[in-house]
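Note that one protein chain is taken out, while the other chains of the complex remain in position.
So that you can tell them apart, the chains are marked A, B and C in the order they are listed, and the count of residues begins at 1 in each.
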Amino acid sequence: MYKKIITPRIGETDGLRYINNTAIADWFEVARNPIFKIFNPELELTYKKWNLLMVHSDFNYLEHLYFGFDVEIHTYITKIEKTSITVYHEAWQNGLLCANSNCILVYYDYIRQNSMEIPDDIQKHLQEHFITKKELKKMK
Amino acid sequence: MYKKIITPRIGETDGLRYINNTAIADWFEVARNPIFKIFNPELELTYKKWNLLMVHSDFNYLEHLYFGFDVEIHTYITKIEKTSITVYHEAWQNGLLCANSNCILVYYDYIRQNSMEIPDDIQKHLQEHFITKKELKKMK
Amino acid sequence: MYKKIITPRIGETDGLRYINNTAIADWFEVARNPIFKIFNPELELTYKKWNLLMVHSDFNYLEHLYFGFDVEIHTYITKIEKTSITVYHEAWQNGLLCANSNCILVYYDYIRQNSMEIPDDIQKHLQEHFITKKELKKMK
Partner (left out) sequence: MYKKIITPRIGETDGLRYINNTAIADWFEVARNPIFKIFNPELELTYKKWNLLMVHSDFNYLEHLYFGFDVEIHTYITKIEKTSITVYHEAWQNGLLCANSNCILVYYDYIRQNSMEIPDDIQKHLQEHFITKKELKKMK
């Protein structure tokens, strides 16, 4: 599991004084940085080196999030397949689970524009952060 | 169906020169403005008048979106339930369906913090923009 | 002068129910697209083709901007120098000038990382949209 602390920005609140839903996606994206690093240690944003393509994401908005209190993002790898992984995020504020999200990242060759098999060494590294959704539920 | 034209911003591209996935959620949000108006004609962003709460969204990223070409957002209401609706969006660029998304909006009292039944007059108005996913598929 | 209509997004409001100041910079950026096109007709975002570097910007926030009403961005070129131009933007909503901004764009070689002299044909094209700040004031 990876933890990332986010300080909400005023610009991320909206006219209802809650954090706007679109900001949550931004937070989960930055929380994936350590996963990007497993695949691309220098985080080089080039077609040659970048190798993950997001094909799907879903979000559940469970509780309002507020400006003025830090947010803790928890990030897990919940599925490892031949050519893709599923990443699961939670946003916690003041002890409350406020939002969660799944996203599917395909291991991808940006030059040839096709998916690739995830190599063994990366598979091993991913296993260290792997947890099934079932195990995750039991923990709570 | 509602149409909204979006001109991509440079700041919405990312280091891979594609539109970043998080920007697509922003575009779909602004494309919901006419639906917000059905529920709240003045679009008044107050707890008294605002009456929709997003509880879920999901996104499929099908093709890269690019800076330099306008994007057409198509918005449909694909489910009308007692206390909530499902809105379906598509992002088209240069004749290609590049992303789609579903989101569930609950008819909500922000002061009492509970869901409400959608009144008949709003239900009727929503029906005019309603299409089932099945019908939508047939059209294509 | 260039005009661009912007539909404010809920996510661009902040907890005070006004448009957040940071969103105004995003709107002015997209309003510069036709100027970018003078320098780079295909708007190609590559180091080889992109040739403008923003080195300075300033903003005056004169009136609150609101969600629910379209905004008109007016864009002028107010200075043309050997290697740079100054672009001036205004944001109008409901007949009110709400914000303005100047930004300095250097004609720039991203591969050699140095400024360049603006070629004559581009200079001529820029002249068509040029207006001095003095003339601009008189018009009002």
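Just so it is clear, a residue touches a chain if its C-beta (ideal position, glycine included) is under 8 Å from a C-beta of that chain, and two chains touch if they have at least 3 such contacts.
Predicted model only: the values in this text are computed from it and were never measured.
A.B. asks: Mind giving the shown chains that are in contact with the missing chain?
C.D. replies: Counted over the whole complex, the chain not pictured touches A, B, C.
A.B. asks: Please give every residue of chain A in contact with the chain that is not shown.
C.D. replies: Residues 4, 7-11, 13, 17, 26, 29-30, 33, 36, 42-46, 67-68 of chain A touch the chain that is not shown.
A.B. asks: Since one chain isn't shown, list which residues of chain C touch it in the complete complex.
C.D. replies: Counting over the whole complex, chain C touches the hidden chain at residues 14-16, 21-22, 25-26, 29, 45, 47, 50, 53-61, 110.
A.B. asks: For chain B, enumerate the residues touching the unshown chain of the complex.
C.D. replies: Touch set of chain B with respect to the missing chain: 10-11, 13-15, 17, 20-23, 67.
One rule holds in what follows: only the chains that are shown with their structure count from here on.
A.B. asks: How far is the middle of chain B from the middle of chain C, if each middle is the mean of its Cα atoms, in Å?
C.D. replies: Distance between chain centres: 29 Å.
A.B. asks: Show the residues in chain B shared as contacts by 2 or more other chains, in ascending order.
C.D. replies: In chain B, residues 26, 29, 45 touch at least two other chains, as defined above.
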